[in-house]
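The structure appears right after this line, and notes come after that.
Shown here: the complex without one of its protein chains, the others still in place.
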Amino acid sequence: MGSNSFGNLFCVTSFGESHGPALGVTIDGCPAGIALGVEDFLPELGRRRPGQSEITTSRKESDQPELLSGVFEGRTTGMPICVVVRNENQRSKDYEKLRTEFRPGHADETYAGKYGHRDHRGGGRSSGRETLARVIAGVVARKILPETVCIIGHTLQIGPHRAATFEVGAIETNAVRCADSQAAEHMTGYIQELQREFNSCGGLVEILVQNTPAHLGEPVFDKLKARLAHAVMSIGAVTGFSYGAGFATAEMRGQDYISDRRNFGGILGGVSTGEDLRLTASIKPSTSVGDTAKQGRHDPCIVPRVIPVLEAMVAIVLADAWLQARAYQ
Amino acid sequence: MGSNSFGNLFCVTSFGESHGPALGVTIDGCPAGIALGVEDFLPELGRRRPGQSEITTSRKESDQPELLSGVFEGRTTGMPICVVVRNENQRSKDYEKLRTEFRPGHADETYAGKYGHRDHRGGGRSSGRETLARVIAGVVARKILPETVCIIGHTLQIGPHRAATFEVGAIETNAVRCADSQAAEHMTGYIQELQREFNSCGGLVEILVQNTPAHLGEPVFDKLKARLAHAVMSIGAVTGFSYGAGFATAEMRGQDYISDRRNFGGILGGVSTGEDLRLTASIKPSTSVGDTAKQGRHDPCIVPRVIPVLEAMVAIVLADAWLQARAYQ
Amino acid sequence: MGSNSFGNLFCVTSFGESHGPALGVTIDGCPAGIALGVEDFLPELGRRRPGQSEITTSRKESDQPELLSGVFEGRTTGMPICVVVRNENQRSKDYEKLRTEFRPGHADETYAGKYGHRDHRGGGRSSGRETLARVIAGVVARKILPETVCIIGHTLQIGPHRAATFEVGAIETNAVRCADSQAAEHMTGYIQELQREFNSCGGLVEILVQNTPAHLGEPVFDKLKARLAHAVMSIGAVTGFSYGAGFATAEMRGQDYISDRRNFGGILGGVSTGEDLRLTASIKPSTSVGDTAKQGRHDPCIVPRVIPVLEAMVAIVLADAWLQARAYQ
Partner (left out) sequence: MGSNSFGNLFCVTSFGESHGPALGVTIDGCPAGIALGVEDFLPELGRRRPGQSEITTSRKESDQPELLSGVFEGRTTGMPICVVVRNENQRSKDYEKLRTEFRPGHADETYAGKYGHRDHRGGGRSSGRETLARVIAGVVARKILPETVCIIGHTLQIGPHRAATFEVGAIETNAVRCADSQAAEHMTGYIQELQREFNSCGGLVEILVQNTPAHLGEPVFDKLKARLAHAVMSIGAVTGFSYGAGFATAEMRGQDYISDRRNFGGILGGVSTGEDLRLTASIKPSTSVGDTAKQGRHDPCIVPRVIPVLEAMVAIVLADAWLQARAYQ
């Protein structure tokens, strides 16, 4: 399997560069008979799209998906689903300097070393724009899972500001996707301040999965937590992954750990218990700061836009594990 | 590929239960002509073995590996290498109660639900004893990598005690594998105290890889950090994974982040830069506490014994990525 | 890996239906720096295209490939190469009857049973038009192999007519791609006669690979002959595969078999010897005969058009094996 594919039974293949003709995804292993149309992709693509608020990049793309295969008369056929999104914004001259100058903290230098020849425009394949493919595949993945499964990503922390309350209805009402409206205001202010200084910041995202089916995940290398870690850490901006009590377990005692099942994060022995999954991802600050930020169109804080991508990757892992569990039942 | 296999070109298949006849591993994809004998496995198996110090389980196993295939006249042949370790300690009566009673925080309940029929003795397949297979494969993996590559795991924190200094020579001189001898004493005392209370604790481990070859890792789903996360999170005791500045990036600003290349952890764009890899894993406290701890043979703190397993998994990922990079050169 | 993907290091993913918006292919694992443009695909697509001669279907498609990713400034970047071909000819009304009526010998009945919901137009995914994807991938595969490697498919037999001589220059000069010009005339006449009766015929194709690199193929399940068989038998029209002396070995004695190395077909122990590969595939007669043939646009003999597809699949297997051999060198 190629390194641009992910999944065993629900297998996603991503392709495309930031400033090439198009990006897209092929989804192989979606059962037949599921209602699906291009319009299904629009809400999630909208959530991922730049230019949604004052704290995101001003790059404007309409991100119009086109369904090339696998759907007939509004329903999936069991055949591979290919969805393509054309790139409209190909101002490649903006990026001429990047042919030889490497932006610090970016893939520029490793790709140049590894491949020799590369598409330097806007990060090329390493651009966050690749995550379009994941968001599209995530929409299909969700359709395979039982309808009750609910994947909720939200911002736990940005810089020094941490959410103190959790109100699910608040998440989509603020620019940072925080479930604590008051904290959201502080976070937004903090980001705007950094933006003015051509600086940036990172954050923490929590992903909750409610009504998770029990018995997902396979011993020993495909433990659910391992597959989730792989999926989540394959997103460029993610620097850390944990589940349940996560890094806090380092300071916990066993008696305390087992006293609250939420510490298990919904996974025991690598297999889902049927309780809520609780995952955390740390997001690095955008490395497009200073001079790089002055020229380009960059997010001072990528955290809110990473959330739909994180949710999509979780959905993909769960759909794959769900199909696999059915095979062995 | 089965869920008990890991790796593309260097492919490891683990098998066996804690109290079955044997555990073992098949390693497929080791190039021919590499010197290898059973004696090569002994040092790492020794490091993983229980009963090494006052703070580990008293279960005693000689862990004698047997080389069944893939080696001829002391060198690998390019054929699958199978290594088997017999279980001597099969006091399965000790575990009769576990047939129906589930230990909190263990795989007992999820395995029972998922499989119906299971080997309940000592965790069966979900036992930490399975990691023998990984340690053995790790020894072979290291032989594929350039000799200069050096993988060093050490305990960063246990409970409230954190290492303040780093002296590589100290790591193997104390029971907790800490590079700070003084912190090691505090950690050991802390563990012994918990042991007396039939309690347990977790910790943090750092894995450094010195002289890492550049250009390992493949876009986009097989980024080196994603493969490492998968491998590390597939170890039962691990609750979190990060690289470089890791979870601290959540509070960092971009200018600070890019000001110190160590924050990148040796990986940019998912590809190794050639600098030291810097990975962190959080380890949960053993869930065998209270009554469970009174009856069985358990570690109050698994952290030091997880280190050789972590190192092995890192070696396996690097060997696989190394072979893959050669294919595309 | 999904079932619409093939290959380990050189991994091809095919998508698209005969009468959907487009067909295409994603090629993951092509090394960087290889000269590639859409124009490279045209000759092979031309060889596969219908309407080339009096004995092929009159369906006319311009088969214009579009390169969506993986190529920058005329050279591959190491990123997945996606190529899409739009379907122009979507006269789906012609196929309305096929919604409920199954053509004998086609996938219609099994797809209907397996998937329930299916694209019935012109065979949908099961149409021979899918092989466009393979031909495109084959072009890229050939660019990875040493330039001297030469893959030659030619028609050995059609109905009762068998080639008696082998003149490589003759192959592309006749409608049946036969290396014996005189036999080609008989074959063509035979096909035309069947065409008038709305009947069809099958044939035998031989694929020779000259200057095959030695040491391709991996024990034990990825023997070169096994991978080639998988690839070749995945083409809809192929009913049998053999290498070297093939089915004739059933009647051979060992002494005779070993007396002529051509009997080994260039493969010993599943690994290429460096001699010419010699493969044979049997092609079934088109099952679109009688009433089905009267209505549609069908080939009375698919053999000549299968040849570029066979060559492509062989190229894909060799490219994959070639990369794998490099990894273990």
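Note that the chains are named A, B and C in the order they appear, and that numbering of residues resets to 1 at the start of each chain.
Going forward, a contact is a pair of C-beta atoms (placed from the backbone, for glycine too) under 8 Å apart; a residue touches a chain by one contact, two chains touch by 3 or more.
As the structure is a prediction and not an experimental result, all values here were calculated from the model.
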{"item": "Residue among B:44, B:63 or B:119 that touches the chain left out of view", "value": "B:119"}
{"item": "Which residue of B:42, B:79, B:150 or B:248 touches the chain not shown here", "value": "B:79"}
{"item": "Chain C residues that touch the omitted chain in the full complex", "value": "1, 3-6, 8, 14, 104-111, 113-114, 125-126, 130, 157-160, 194, 199-204, 214-215, 218-223, 225-234, 236, 239-258, 264-265, 267-273, 280, 282-290, 324-325"}
{"item": "Hidden partner chain, residues of chain B it touches", "value": "1-5, 7-8, 11, 13-17, 20-24, 26, 28-29, 32-33, 66-70, 72-73, 75-82, 84, 114-119, 124-125"}
{"item": "Touch residues of chain A, complete complex, unshown partner", "value": "8-9, 29, 31-32, 78-79, 219, 323-324, 326-329"}
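By our rule, only the chains that are shown with their structure count from here on.
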{"item": "Centroid-based (C-alpha) most distant chain relative to chain A", "value": "C"}
{"item": "Innermost chain, taking as reference the mean of every protein Cα atom displayed", "value": "A"}
{"item": "Cα-centroid distance, chain A relative to chain B, in whole angstrom", "value": "27"}
{"item": "Inter-chain centre distance, chain B versus chain C - centres from mean C-alpha coordinates, in Å", "value": "46"}
{"item": "Whole-Å gap between the CA centroids of chain A and chain C", "value": "38"}
{"item": "Residue numbers of chain C (touch at least two other chains)", "value": "8, 29, 32, 78-79"}
